[in-house]
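The other protein chains are all here in position, but one chain of the complex has been omitted.
So, chain A:
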C-alpha cells in the first residue's frame, strides 16, 4: 500500500512541477492543483496509513490513542485544502486580470521574444 501511495504522490508531484515550469498561466494553475494534491497526501501520510481507524472517539470512554489514526496531520490537511482553494481562486482571478491587461496568458505578461 505504501509503495502504491508513494508512487502516486511522485506522479502527482512530478506532473505538478512540470506544469509549474510551463509558460502559460493556466498550466501553472493546474500544476499548483496537482502539486497540492501530492503535498496534502504527503502530509496526511506522515500520520501513517491506517484502515478503519478514523479519529472519532467513543463518548465518555477511556481513550486508547493506539486505536485511532493520528488526527493532527488530518487537521493540518483540512486547513490546507481550504487555503489551497482560496489561492487557486485568487490565482485564477489574477490570471484573468493579467490576460485582460496584457492581452496574453504568458506567465510574464508578455510573449517571449522569438
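One rule holds in what follows: contacts are C-beta pairs under 8 Å (C-beta built on N, C-alpha and C of every residue); 3 or more make two chains touch, one makes a residue touch a chain; residues count from 1.
By definition in this document, contacts and distances are computed from a predicted model.
Hidden from the displayed complex is a chain whose UniProt protein name, among "Phosphate-binding protein", "ABC transporter permease", "Na(+)-translocating NADH-quinone reductase subunit D" or "Monovalent cation/H+ antiporter subunit A", is "Monovalent cation/H+ antiporter subunit A". Although one chain is not displayed, its contacts with chain A can still be listed: residues 1-24, 26-31, 33-34, 37-38, 40-42, 44-60, 63, 65, 68-75, 77-79, 81-83, 85-90, 92-97, 99-100, 103-105, 107-108.
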